[in-house]
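All protein chains of the complex are present and in place, except for one that has been dropped.
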Amino acid sequence: MSVSSKQAPAAAQRPGLMRRIVSTPAVSISGGFLLLLLLIALLAPLLAPYDPYAQDLSRRLLPPIGYPNHDAAHLLGTDGFGRDYLSRLVYGTRISLLIGFSVVFIAGLIGTTIGMIAGYFGGKVDQVLMFVINTRLAMPVFLAAMAVVVVFGASLTSTVLTLGLFLWDRFAVVVRSATQQVAAQDFVLAAQSIGFSNTRIIFKEILPNILSVVVVIATLEMGSAILLEAALSFLGFGVQEPTASWGLMLSQAREQLFFDAWLIYLPGFALLSLVLAINVFGDGLRDLLGARGRA
Amino acid sequence: MTGFIIKRLVSAALTILVVSALTFSIAFLAGDPAIAIAGKDSSAADIARVREHYGFDRPVAVQYGEWLGKALTGDFGQSYHYQQSVADMLAARLPITLGLGLAAIVFALAIAVPLGVAAAARPASLVDRMALALSVLGQAMPTFWLALLLVVFFGLNLRWLPISGNTTWKHFIMPTIALGFFALPALLRITRAGTIDALRADYVRTARAKGLGPAKILFRHALRNVMIPLVSISAVQLGALLSGSIVVEQIFALQGIGALSYDATLRADLPIVQAITLIVAVFYVLLTLVADIANAILDPRIRENW
Partner (left out) sequence: MNATVLSIQGLSVALPEGADRRLAVEDVSLELKRGETLCVVGESGSGKSITAFAVAGLLSPQLTPVAGKIFFDGIDLLKTPEMVMRKIRGARIAMVFQEPMTALNPVLRCGRQIMEMFEAHDLHSQRARKARALELLIEVGLPDPEKAFHAFPHELSGGQRQRVMIAMALALEPDVIIADEPTTALDVTTQAQILTLLKRLREKHGTAILFITHDFGVVAEIADRVVVMHRGKVVESGPAADLLNNPREPYTKGLLAAVPALSPPPGVEEGDSPVVLSARRLSKTYRGRGLFNRRDVAALADVSFDLRRGETLGIVGESGSGKSTLGRCLMRLSEIDAGEIIVDGKDLRTLSDREFQPFRKRMQMVFQDPFASLNPQSRIGRIIADGPTVHGMAHNQALEQAAELLGLVGLDLSAMDRYPREFSGGQRQRIGIARALALEPAIVIADEPVSALDVSVQAQVLKLLRELKLRLSLSLIFITHDLRVAAQICDRIAVMQRGRIVEIGSTEEVFGHPKSDYTRALLAAVPGREFGSHRALEESSNPA
């Protein structure tokens, strides 16, 4: 009797993940919004009415719709250099999402690896890695990010690298704890008794069982990364002119605070909504996946 | 118990050492400090003289050792740009940052604890939804944006509060609110989740089986167990507030450590940057130690392992 090893779909007892995502309003709405922002970022050149870098000093600081002196040519007005605000907002989506994804990718890779190794091997290895994690936690992220930027120069790349190399701590701590719980279960012992190598056990037995936890932390850290980049750019240590980053736009807006306060509402609101959507999505995902610290 | 504390102190000292060494070495990657001090357009001879005066020509390890030795006695050297003792500058500004941090934590706890407990005691009620909304919103809010909005609204439009400087206590209201909102979400979550867990625990069922009323159950049984994670998180949050402080102090022109670190980093004023990093690391380590001790006091099971 021969049995094919074709992957037949498993008869799951609960509806599939996608179905559950769609039927939970918080998750589907925030997820939909994120998809929308992703599309905006990808299609920015098609959606933005003007070139975000095009300056026109004769048309500086025109207010947006609803204010007196509004110019119909620029729906959301212009900034201090006469650049179209709406276009810069649209392009800002790219920066924020790019930062979010790349930082989370780097930090996730580092943190998950450290966490799994510490959690699985325990003992001296764990002590050393915990020391590394604690040392990282003792370093103020912001201060260190500023210092690195001063040394290596401020740019998108240096911001991404710095944040990626700093934000892995939450991954490491949570993955370590999750790995310890999984590794305590008998099926890991069973894998050892069959003769699997440690590497194989870590990647094939443990990783699939902590993936949901990693995904949840990834969404939360993405929000953190985006806010951190915005704050850094706000202080001048992140993305530099003339790139359209929401944080940078806010920093320029601050200079006009006394006269044209409307400049600060829009980019801040954009940041708020993006991170809000990410967090709501992540929280909802966590509830759906039941990944809350393994009750 | 003493054995445990000794081990923690040793590991703490090691951490501080590593952090300060890293900061020290990064500073030297920033290019020749002698040029930074002397100015880019100085002559080679001037630069050489600066180098010799500050001792930059010696090996890095020696410089580090000397700096560390002096730091342990409280001497952090002289600022390159301000011509003052770094220790003096720090001493003048530390109270402001610390004061702001403490005020922010107190503000955050004053909202988080009652709201979190009330939310957990009545799941899915209006209070619960409010608590969730607040924590989700707080987590997504860019602190510096909130600060700017406060400035615009309360400072410029309503003119209720002063928007810069640090002379009166009124100057600290908006910074405290802004920074407090930074710390609030985590504390709110922990309180709410911790209370929910505690109320579901077996020992609460036992308390009900004894005939205890809900008030006694909540306060004597549930909350004592929630305090344990709450204290740890509060201590850690206090440490993290220092980071958020940089932005807030900048916006409200408060002369604290945060604003100083911003200036110093911009100007590559190494002694200040190194000193601040050291201070912050020491603070973090002290705070976690205090949190651990507090936990041991609250949870007798932890004392067992010492």
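For clarity, chains are labelled A and B in written order, and residue numbers in each chain start from 1.
Rule of thumb we're sticking to: a residue touches a chain if its C-beta (ideal position, glycine included) is under 8 Å from a C-beta of that chain, and two chains touch if they have at least 3 such contacts.
The structure presented is a predicted model; accordingly, all values stated were derived computationally and were not measured.
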Full-complex contact with the absent chain, from B:Ala207, B:Ala264 or B:Ala281: B:Ala207
Residue touching the undisplayed chain, where the options are B:Asn225, B:Ser245 or B:Thr288: B:Asn225
Touching residues on chain A - with respect to the absent chain: 1-3, 5, 7-8, 10-13, 185-187, 189-196, 205, 208-209
Chain B residues touching the omitted chain (full complex): 2-4, 201-203, 205-213, 216, 220-221, 224-225, 298-301, 304-306
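As a convention for this text, only the chains that are shown with their structure count from here on.
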Chain B partner contacts - residues on chain A that touch it in the complex: 131, 134-135, 137-144, 146-148, 150-152, 223, 227, 230-231, 234-237, 247, 250, 253-254, 257-258, 261, 264, 268, 271-272, 275-276, 278-280, 283, 295
Chain A-facing residues of chain B, complex: 11, 14-16, 18-19, 22-23, 26-27, 29-31, 136-137, 139-145, 148-149, 151-152, 156, 197, 242-244, 246-247, 250-251, 261-262, 265-266, 268, 273, 276-277, 280-281, 284-285, 288
